[in-house]
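Have a look at the structure that comes next, please.
One protein chain omitted, others in place.
Let's look at chain A:
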Amino acid sequence: MVVPSLKLQDLIEEIRGARTQAQEREVIQKECAHIRASFRDGDPMLRHQQLAKLLYVHMLGYPAHFGQMECLKLIASSRFTDKRVGYLGAMLLLDERHDAHLLITNSIKNDLSQGIQPVQGLALCTLSTMGSAEMCRDLATEVEKLLLQPSPYVRKKAILTAVHMIRKVPELSNVFLPPCAKLLHERHHGILLGTVTLITELCERSPEALRHFRKVVPQLAQILQTLVTTGYSTEHSISGVNDPFLQVQILHLLRILGRNHEESSETMNDLLAQVATNTDTSRNAGNAVLFETVLTIMDIRSTAGLRVLAVNILGRFLHNSDRNIRYVALTSLLRLVQSDHSAVQRHRPTVVECLQETDASLSRRALELSLALVNGSNVRAMMQELQAFLESCPPDLRADCASGILLAAERFAPTKRWHIDTILHVLTTAGTHVRDDAVANLTQLIGGAQELHAYSVRRLYNALAEDISQQPLVQVAAWCIGEYGDLLLEGNFEEIEPLQVEEEEVLALLEKVLQSHMSLPATRGYALTALMKLSTRLRGDNNRIRQVVSIYGSCLDMELQQRAVEYDTLFRKYDHMRAAILEKMPLVERGGPQVDEEAKESKEAAQLSEVAPAPTESQASQLLDLLDLLDGASGNAQHPPLLDPSPGGALVHLLDLPCAPPPPAPIPDLKVFEREGVQLNLSFIRSPENPALLLIIITATNSSESDVTHFICQAAVPKSLQLQLQAPSGNTVPAQGGLPITQLFRILNPNKAPLRLKLRLTYNHFGQSVQEIFEVNNLPVESWQ
């Protein structure tokens, strides 16, 4: 039984009549079932109607892949009606990811060679939309033949298909390059448009094609001239301009051909001046041509007078009332700002005005351009404008604006204090949108500006007191208050109203930050550490701080809990060391972005070392004893190799070394220790490529009759050197010349300071535990000079 199927119009009516999404789906599913049935055994004459319905349904978003085979059948049919829908279906349903698409290659080939003109047009259109690389290779010769056919309708389509083919299979450029010169002589605008597009594509892909086509520059200029000077022609004119599309394409191609080429540029100069001055700019079409002209003038080697004319045209357009024109003007100026910076600077005031636009696209362009225009002389004025913009700009531009301001401030800051003020302002207005490294940058900056410590901490305290929600601001403020709390309480600052800040207020503020639900865990960490540091900076007693610290010892957050417990231990057991550990931090060296990472690492490591983990009490205290003996300050604690890695800075140089031990340099070995058959030797290795690095290999040998077990060697060096101990080869030296233990020390000595080395040995020998601490004398001079 043949179910009467709907015509396309009726189907659309039904779909539109559906009230709900579910109803629509039902209608469509029913119809798809009909379509499927009819594909199987329906009337072949009506197949095109079924496919048309399927394509409509596909546009609405419903699955239609079962129609792919029908497309093939329809394309292969001899009726034009069938082919029309079949090719449309192929363009919409098939693409190069489906294997089925190759099956239409043969039909296309037949249609291209034997079909009537409309059919050839359909085939070319489909090929240029979804033709894959294989299809293009197979059909290249057919398309080439069609380039020379008499009918302009087919030729213009063949040319654009050629462009698509070259995009898919670049080697085909050789096939399509020769006909171009002849095609340029045609008069039909469609053919000319296609040819110019084709030549543009060829030139963009290969420098030889570019050189080859430079010789058609005079011809192109001629065509453009004719277009510009010919009077009103009904055929191709759009609001009074003669075929603006062709003009724009030609100008684009001239730009490519004239770039970096004196001769071609010279030929174009007069023509460009003519176009620039004669084009009617009252309507959009004329403006399109004018813009393209300006871009071309700026890109080729044009005369200075012409360039000035071009930039002035752009400036004029910035004042145009049409927003589209202003948008394009801003975009063009952005492209020019690198090459013609001073010319664009003249328009800075207008650009800054554009920041106030309500149109989001325009204000975004204006922002990008303003940031590009900031330089050393206008930085203060520009920053003021940009900061005002930051306060009122739409949220999606905030992040870009904030990072742009910070970047520009970094490059052009006239004074450190201005820089700090600017960053502070950005943090208070748009704190949540700044990049992560802004906190690190600001602390670095403040740390380095010693004369501004008091000023910074005061301002940060005020800002924090007002608002504790902006996390980056809170983090920086907490750090500063911790570091420079004593300056905050001193109360004497020039230029700010002296306001006495009480200790209790400071502590209360930090506690508020700790307890606030808006604070991130990292922020809490900052606040806790700051509180700890204040315990040495403030004059009052520390009960309040101790209380807070012990409360957080049972906090759920792992990081906070660990810190709190450690700080608590510091109060209880190592109170005598607290002052030394919580001293002011040294300034970290800063280099490029890569070194920033290491600066952060070393800051973290330094922070970690401030909070010395206490693995076993005796070890920690005796290690610190070692250091006290050397130079009495805490600074860089040397950890045993199983704990944290050394400060990041050392890693860079250490990574330079090849994995295999370097060839030994002739520094004599040194015997440093001997007791009851246990001997310790040092050998020194320095590499000529890296004179700051010294490797020491200690070798422990045992010639006695008892094994040496639980052998541990620790070392300490002066503060100006860096030491890293690698894991030893073992803990046991068997008796009577058994396999010795070796351990590698790496010492970085960039300043060539005199090397001093203190060693501590612990081991079990003859059933007794032995501990020896000694300084190594007679270190060879060559090890550090």
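Please note the rule applied: a residue touches a chain if its C-beta (ideal position, glycine included) is under 8 Å from a C-beta of that chain, and two chains touch if they have at least 3 such contacts; residues count from 1.
The working rule: contacts and distances are computed from a predicted model.
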| item | value |
| --- | --- |
| Hidden subunit of the complex - UniProt protein name among "SUMO-activating enzyme subunit", "AP complex subunit sigma", "Copper transport protein" or "ALA-interacting subunit" | "AP complex subunit sigma" |
| Selected from A:Y56, A:W418, A:F571 or A:F673 as touching the chain missing from the view | A:Y56 |
| Per the touch definition above, residue among A:Q23, A:N106 or A:N324 touching the missing chain | A:N324 |
| Touching the absent chain when the full complex is considered, from A:N284, A:N312 or A:T762 | A:N284 |
| Residue touching the undisplayed chain, where the options are A:F245, A:F571 or A:F673 | A:F245 |
| Touch residues of chain A, complete complex, unshown partner | 8-9, 12, 16, 45, 52, 55-56, 58-61, 63, 79-81, 84-85, 88, 91, 95-97, 118, 121, 124-125, 128-130, 153, 156-157, 160-161, 163-164, 189-190, 193-194, 197, 235-236, 238, 243-245, 248, 252, 284-285, 287-288, 291-292, 323-328, 331, 358-362, 364 |
